[in-house]
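One protein chain is absent from this view; the other protein chains keep their places.
On to subunit A.
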Amino acid sequence: MGTTASQLGKELLSEYQELTFLTKQEILLAHKRFSELLTKDEKDLPNTKVSMERILTLPELKSNPFRKRICHVFSTSEQKDGSLTFENFLDLLSAFSDSATLEIKSHYAFRIFDFDDDGTLDRGDLEKLVNCLTGETDDTRLTPEEMRQLIDNILEESDIDRDGTVNLSEFQHVISRSPDFVSSFKIVL
């Protein structure tokens, strides 16, 4: 671990602490876990990207139905392949950490749920979201009729301006009242 600490650099470490909701130990742990995903020669290069497939081998993300979306949202790569640099990875962990604010959590949750990246949750997004939540198997899937009803109900509740989609402010409004969003929107290494 001593080597990883020196690799990160004191300056950078304190900057990371300043910019994320993570503690020093958590950043170091994240760095350790991240460098485990890298191959030998990649380790020496700064700012290497790790492909989404390899990120998803992390047990913390493995069984998450939104794993691909999470990678895409936090990725800054230009190829849109969901690959993450260490800094992206820290962003991810910061947003999912214990002490992150409701605001930032709901912001990222919105972007995760926004499957087509168009800035609103429309029916297509909601449908995909339901399918993610109910799992891949057929016996847990909802019938089209149920799906329609469910989405109607959701729009009825949260679409305050009645434009047929849920936008960020409406989403945050809904989320901010939820008793257990903050406690469940967490990923810890």
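Rule of thumb we're sticking to: a contact is a pair of C-beta atoms (placed from the backbone, for glycine too) under 8 Å apart; a residue touches a chain by one contact, two chains touch by 3 or more; residues count from 1.
Keep in mind that, in the parts below, contacts and distances are computed from a predicted model.
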> Given the options "Transmembrane channel-like protein", "Phospholipid-transporting ATPase", "AP-1 complex subunit gamma" or "NADH-ubiquinone oxidoreductase chain 6", which would UniProt use as the protein name of the unshown chain?
Replying inline: "Transmembrane channel-like protein"
>> Applying the definition given at the start, please give the residues of subunit A touching the unseen chain.
In response: 14-15, 17-21, 23-25, 59-66, 74, 76, 87-88, 90-91, 94-96, 101, 103-104, 107-111, 113-114, 118-120, 122-124, 126, 129-130, 133-135, 137, 140-142, 146, 149-150, 153-165, 167-169, 171, 174-181, 183-188
